[in-house]
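Every protein chain of the complex appears in place save one, which is left out.
And then subunit A:
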Amino acid sequence: MDSPPVGMTISLSSDSDLSKWDVVLTGPPGSPYVGGVYNIAVTLPAEYPFKAPQVTFATRIYHPNVTNDNLGNICLGLLKPENWKPASRIRAVLDAVRQLLVEPNPEDPLEPRIADEFKNNRPEFDKNVKSYVARYAKGSK
């Protein structure tokens, strides 16, 4: 396989189970997430690749398109059943996740309040992102 996408390392959660991947993503430079280390859980359903993988943030993150809770659900168009194709690549999904940190999509938010802040009060948003990075995303691993 090709090398993993920029700024990521990928490993299996357990050697015997190919369906659970641990991805570690470092906050992209130039974004307020820089300096953060994020664990992302990728689960391949039994029907994969005919059904989309499930991708969630295992590390808390302050972001308009990620639920602000322990679940870390991500709103990603690529993963919706009507958009997912068996020929789609996980690589593309991970790139999209990383891109979401560079460029949040406040028009289609999971956390409307954070989206609102992102649009109307960027300094406050950046501040909150950084405090979340300091609190949750300092890379315990």
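Keep in mind that, in the parts below, a contact is a pair of C-beta atoms (placed from the backbone, for glycine too) under 8 Å apart; a residue touches a chain by one contact, two chains touch by 3 or more; residues count from 1.
Here is the rule we go by: contacts and distances are computed from a predicted model.
Visitor: Can you pick, from "Clathrin associated protein complex medium subunit", "Trafficking protein particle complex subunit", "Actin-related protein 10" or "RBR-type E3 ubiquitin transferase", the UniProt protein name of the chain not displayed?
Guide: Looking only at the record, the undisplayed chain corresponds to "RBR-type E3 ubiquitin transferase".
Visitor: From the list A:Gly30, A:Pro81 or A:Pro123, which touches the chain that is not on show?
Guide: A:Pro81
Visitor: Tell me which stretches of subunit A touch the chain missing from the display.
Guide: Considering the whole complex, subunit A reaches the absent chain at 47, 49-51, 81-82, 85-89, 92.
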